[in-house]
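Then we have chain A:
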Amino acid sequence: MDTRNFTFMFYGFLAAWLILVVYVLSLVSRERKITEQLKGLKGMLDYKDHK
Partner candidate 1 sequence: MREKIIYGLGILAAVLLARNLYSIFMQLPDEASQGMIYRIIFFHVPAAITAMLCAAVAGIASVSFLVTKNFKYDAVAVAVTEVGLAFLAANLVTGSIWGRIIWGIWWTWDARLTSALVCWLLYAGYLMLRQAIEEPTARARIGAVFNIFAFTDVPIVFFSIKWWRTQHPQPVFWGGGSIDPAMYWTAALNLLALILLAVVLTLIRLRQEEVQREIDSLRRYAHAV
Partner candidate 2 sequence: MDFIRQVLVITRKDLRAELRTKEAINASLAFALVILVLFSFAFDPTADQTREMSGGLLWIVFAFAGTLVLNRSFARELPNDCLDALVAAPISGGALFLGKALANFVLVMAVELVSLPVFGIFYNVHWTSRFWSLLLVLALGTWGLTVIGTIFSALTVNIRLRELMAPLLVYPMLIPALMSAMQLSMDLIAGKPLGGENEIWLRLLVAFDVIFTALSLLLLETVLVG
């Protein structure tokens, strides 16, 4: 196989995947944040209900 420009092609694929991975990571962090908030709110409401 012709290996001209192999490094740059590697960078190209890496860049494309990196961008998508960064987006997926942002989704994961957002998920964690909102599940925490949801749990906190539900706990607060249960506490108020049981009072």
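Note that in this section a contact is a pair of C-beta atoms (placed from the backbone, for glycine too) under 8 Å apart; a residue touches a chain by one contact, two chains touch by 3 or more; residues count from 1.
Per the selection procedure, all candidates are chains of the complex that A comes from, given by their letters.
Keep in mind that what you see is a predicted model, and the values were worked out from it rather than measured.
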Single touching candidate for chain A, where 1 or 2 all sit in one complex: 1
Chain A residues touching candidate 1 - in the complex, by the definition given at the top: 1-6, 8-9, 11-13, 15-16, 19-20, 22-24, 27, 30-31, 34-35, 37-38, 41-42, 44-45, 48
